[in-house]
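Remarks on the structure that follows.
The complex appears here minus one protein chain, its other protein chains still in place.
Entry: subunit A
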Amino acid sequence: MCASGKYSSRGPALIPRMKTKHRIYYITLFSVVLLGLIATGMFQFWPHSIESTADWGLDRRSVHDAPLIRLPVSNPIPERGDLSCRMHTCFDVYRCGYNPKNRIKVYIYPLQRFVDEVGVPISSTGLSREYNNLLSAISDSEFYTDDVTRACLFVPSIDVLNQNSLRIRETAQALAMLPRWDKGMNHLLFNMLPGGPPDYNTALDVPRDRALLAGGGFSTWTYRQGYDVSIPVYSPLSADVELPERQPGPRRYFILSSQTAIHREYRAELERLKEENGEALLLLDKCSNLSQGVASARKRCYKGQVFDYPQILQESSFCVVLRGARLGQATLSDVLQAGCVPVILADSYILPFSEVLDWKRASVVIPEEKLPEMYTILKSIPHRQVEEMQRQARWFWDAYFSSMKAIGMTTLQIINDRIYPYAACTYEQWNNPPLVKWSSVNSPLFLPLIPPRSPGFTAVVLTYDRIESLFRVITEISKVPSLAKLLVVWNNQNKSPPEGEKKFKCPECTAIDGLSLDQTHMVERSECINKFASVFGTMPLKVVEHRADPVLYKDDFPEKLKSFPNIGSL
């Protein structure tokens, strides 16, 4: 390419130069290969398309078709989760292996219906809608494999999202019966509502050996950092209600509390805050006059005034998310969806996806003890920060909370990042909303470095055929002390570059510097700029009004003492 003419003569002349006999052979060979390729393509494509339509046809299947498995009472129970488990001790990394895509393979056990000896199911709900959605999302994703021997991670089809509907002992036995259970190694369980009365454990009570737990509502004492994944509690409203994204900015209310089940001590404190600060706070509760039922979940009341939930959340800058019996609250998801900044009061709570998400940019975490100071704390946050947090909150919901699919994929990606840390998503990828991703500049050379003069620089000269001018440039540039290398890119298809210092003349060489004055040339360049800007999606160029000159440039000062005396003197 550089200072060498071999390329220009070779390429286009390849076929014409060949002898006819060879040509035929080549053409034949080529067509055979082409046809072969088409054939293989169709061969690949055809059966698959048939299979997928076949699947589609079989879609209308029922969970009741799943095989029934009876659990003998004496079946073994796994050990309780081991709190010291970490990826390097409880996870078999050999199963994941090295692969060029750096993507883990996830296997889903086929659905089975487990019942005890007398035929009572181990779960009152069986497969829930949400868990079904989660599993189909995994199965549709690139993580999925149907080959159990190649799997790195196993997801049981036993639904443990809500501990309330489970029979603990039998569920544990069912887990242990899974063909690849092997002490729970590389198994991933999804649970959103852990614990039960009276003390509500913060992690799933089902004994589960070494299985990884993607849990909603971990406390710092049950969460195994770097092993478990903290996930949100999915809010069923996400699927039913569509809240349009609102422009960030000040809202009608400053703080809003929408939870219906708040401990009376905390409600009393909230009411005290309301008394002190009046209209800025809106304190909602259940509507007592409405009939109980699903519809009442969509209404909230304040002194007989009825509000639509979750729409009302959009009317406030901050929304309180207080712990209940459990640390994880589905309200968090509603609040984020509304673009309201969550004020989280749940001591020791491990925030959802905290391994990768920077919650400082989307929420305010206040210790429960400081609930009385909430108003003062929130007031001290600058407006622009509130706006950014509102934007960020909504983006977190869109990307990581909005569906069971989003939750499932995020969980798998987090585990994937641990297994292939060198290919992990970056902080920016996880945390910067698309708007920021587009407008931010991530320079590949981000370290403030002032390179020394020693390695110098390489000059690259693009040239067509104006040899005189080229030689002038070369002569001048080669005098620069810091020049390390000079590279001439010969860009003329019809001519070889001159050899050595031999000079030759060409008639067109005389017309130098005419280019930039040419009107069509300018038009072309404008077109280029428009084209580039449209491809970039934005105009990345910035206008500045300054120019860098040497410190003593054009100063009234002896030229001899200036480092760069000749600049600007044409």
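The rule is short, and it goes like this: a contact is a pair of C-beta atoms (placed from the backbone, for glycine too) under 8 Å apart; a residue touches a chain by one contact, two chains touch by 3 or more; residues count from 1.
By our rule, contacts and distances are computed from a predicted model.
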(message) I want to check something: the complex is missing a chain, and I'd like its UniProt protein name from "Exostosin glycosyltransferase 1b", "Sorting nexin-4", "DNA-directed RNA polymerase" or "NADH dehydrogenase [ubiquinone] 1 subunit C1, mitochondrial".
(response) "Exostosin glycosyltransferase 1b"
(request) Check each of A:D65, A:E242 or A:E476 against the chain that is not shown and name the one that touches it. (result) A:D65
(request) Determine which one of A:I77, A:V365 or A:V488 touches the chain that has been left out. (result) A:V365
(message) For a quick check of understanding: of A:L243, A:V306 or A:L552, which residue touches the chain that isn't displayed?
(response) A:L552
(request) Determine which one of A:L71, A:I108, A:I255 or A:A338 touches the chain that has been left out. (result) A:I108
